[in-house]
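All protein chains of the complex are present and in place, except for one that has been dropped.
The first chain written gets the first letter, and so on, giving A, B and C; residue counts start at 1 in each chain.
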Amino acid sequence: MPEMDVVALQELLNEVGAPYLVDAVMESGVSLRLPIAEAHIRPGGTVSGPALMTLADGVAWSALLAQIGPVVSAVSTSLHIDFLRRPQPVDVVADGLLIKLGKTLAVIDVAIRSSGEEELVAKALVTYAIPPSGTR
Amino acid sequence: MPEMDVVALQELLNEVGAPYLVDAVMESGVSLRLPIAEAHIRPGGTVSGPALMTLADGVAWSALLAQIGPVVSAVSTSLHIDFLRRPQPVDVVADGLLIKLGKTLAVIDVAIRSSGEEELVAKALVTYAIPPSGTR
Amino acid sequence: MPEMDVVALQELLNEVGAPYLVDAVMESGVSLRLPIAEAHIRPGGTVSGPALMTLADGVAWSALLAQIGPVVSAVSTSLHIDFLRRPQPVDVVADGLLIKLGKTLAVIDVAIRSSGEEELVAKALVTYAIPPSGTR
Partner (left out) sequence: MPEMDVVALQELLNEVGAPYLVDAVMESGVSLRLPIAEAHIRPGGTVSGPALMTLADGVAWSALLAQIGPVVSAVSTSLHIDFLRRPQPVDVVADGLLIKLGKTLAVIDVAIRSSGEEELVAKALVTYAIPPSGTR
């Protein structure tokens, strides 16, 4: 069961200055929304690659912390992302699913879509290192 | 709609000497099985990392060719894999889902499990380059 | 031979609003600097992961365009990054080396260090799709 609910995760994101809205906290994952007003639009009317990567990292961090509690010292050790389609100039929605939660490593599978669309805009796999209890 | 069905894909795999059994061909994906007898078992009774990577590449290739037909000259341009758990010494099952099918590039999302288990053993993202029609 | 020199690349980066300084343009690569004043510092005094990913993408884009000229419609198709050490709160320097320049795909090997340090902070591999000449 997750340690944090939608309200608690939203408060944590607000505290660290992340521009995301929490759409849902599931059994082992979360769903975040990047409002288009906050997205970095590129010439051509699309959300930039760096904005998508930052969102992938943010949803991975959120999925991990929702599960284990606010261990803000968790750090990402690697991120892989495939950019599949140009996003529409609308909100971007990211689902992060914990596919491994070990003692020292967590892996999160990330799917990114334009709001209201079924097709994927990007797919990512993100690894986080979990600090030992004594050093948090 | 896929160009190849289970029988056609199985024949193609047999021709190229791949040791996989086709469990299913779906609308935009396939499911392959590596029989444990063919798996490269490591000391400790688990399927080796290279056997899992080779399976990830094989299911990606199969998902692409099932969709577009037997373009055997398609080549992988990149592969990313996260090893999540030690597989059991049983058959290994891989699902490959086409998440992008462009003119020149295809991306396949791969999930690998021990047969009969729900938990993932490995997760991969594989990119294939599709040769232009004239050069196949 | 590169199509752009330090001055031309710096002008292009300024035009698109990228905060990087061009340290060097080499035979098949470039070196960029992210001034610490522009880096997004995290609590704890280190440069954030998203700032490093954005820099990796930026140096890959710069290495490609320095080589082939200002084809600003080139888009990244994938990015893989390993975060190795916490960066110091100083300028961050990124070297991008073109290790493949094909007709439709380019791959750039990226090494990121804290200014003046030898040890790597992060290592990345970035793939860019090159649009056909007629559509640029």
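Criterion: contacts are C-beta pairs under 8 Å (C-beta built on N, C-alpha and C of every residue); 3 or more make two chains touch, one makes a residue touch a chain.
Computed from a predicted structure; not experimentally measured.
Q: Tell me, which residues in chain A touch the chain that this view leaves out?
A: On the side of chain A, residues 77-78, 80, 104-105, 127, 129 touch the unshown chain.
Q: What residues on chain B make contact with the chain left out of this view?
A: Chain B touches the missing chain through residues 16, 43, 49-50, 53-54, 57, 72, 75-83, 86.
Q: Footprint of the hidden chain on chain C, which residues?
A: Residue positions of chain C that touch the missing chain: 80, 82, 84-85, 99-100, 107, 109, 120, 123, 125, 127.
Basically, only the chains that are shown with their structure count from here on.
Q: Mean of the CA atoms for each chain, then the mean for all of them together: which chain is nearest?
A: A
Q: List the centre-to-centre spacing of chain A and chain C in whole Å, with centres computed as mean CA coordinates.
A: From the centre of chain A to the centre of chain C is 24 Å.
Q: As a quick test, compute the distance in whole Å between the mean CA positions of chain B and chain C.
A: That gives a centre separation of 33 Å.
Q: Just curious, how far off is chain B from chain A if you go by their C-alpha centres, in Å?
A: 27
Q: Find every residue in chain A that makes contact with two or more other chains and list them.
A: As it turns out, chain A has residues touching two or more other chains at 80, 82.
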